[in-house]
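Quick one: the structure is below, and I'll ask about it shortly.
A single protein chain has been removed from this complex, and every other one stays in its place.
And now, subunit A:
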Amino acid sequence: MFDIYEIEWVNAIYQIAAFLVLLMLLKKFAFGPIMDMMEKREQHVADQIASAEKNRADAEKYLAEQREAIQAARQEAKDIVENSKKMSDQQANDIVQGAKKEAERLKQTALAEINTEKEQAISALREQVSTLSVLVATKVIEKELDEKEQEKLIQDTLREVGEDL
């Protein structure tokens, strides 16, 4: 029943040779390019994921930086406002102080002037008094009053003048 001559060796060898050729052809023309593309896509996806991750990290870093910058700006603004407030307070103080000092100075000057005027007035008066007394004396002499009366007159006049002052 089983005859070695019945086995179709040519078919078997032909099939295997054709199988190998088919394998080569499929690799060269169909599945080679497809597997290359699959590999490339895998690489592409991996790259994309890596770059996305990197971008995210960068974005986070920038965000933190921005936040810090905003914080710093806010602090600076606060400082500026505070400084200007302080400065304005000081300026107001200075102005008030200056005004007070000026007023004091003016007052002192005025007082000094008043005193000077007073002194001047007194001295002027004294001069006048002496002039007047000379005049009075002249008049009294003209009237030929006695010594006592003249003295009394001078004293009276002086007192009167002094009371006026």
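Following the convention adopted for this analysis, a contact is a pair of C-beta atoms (placed from the backbone, for glycine too) under 8 Å apart; a residue touches a chain by one contact, two chains touch by 3 or more; residues count from 1.
The criterion applied here is as follows: contacts and distances are computed from a predicted model.
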Choices "ATP synthase subunit a", "Putrescine transport system permease protein", "histidine kinase" or "Acyl-CoA dehydrogenase" - which one is the UniProt name of the chain not shown: "ATP synthase subunit a"
Chain not shown: contacting residue from A:Met38, A:Leu63, A:Ile80 or A:Ile114: A:Met38
Interface with the undisplayed chain - residues on subunit A: 4-16, 18-19, 21-23, 25-27, 29-31, 33-35, 37-38, 40-41, 44
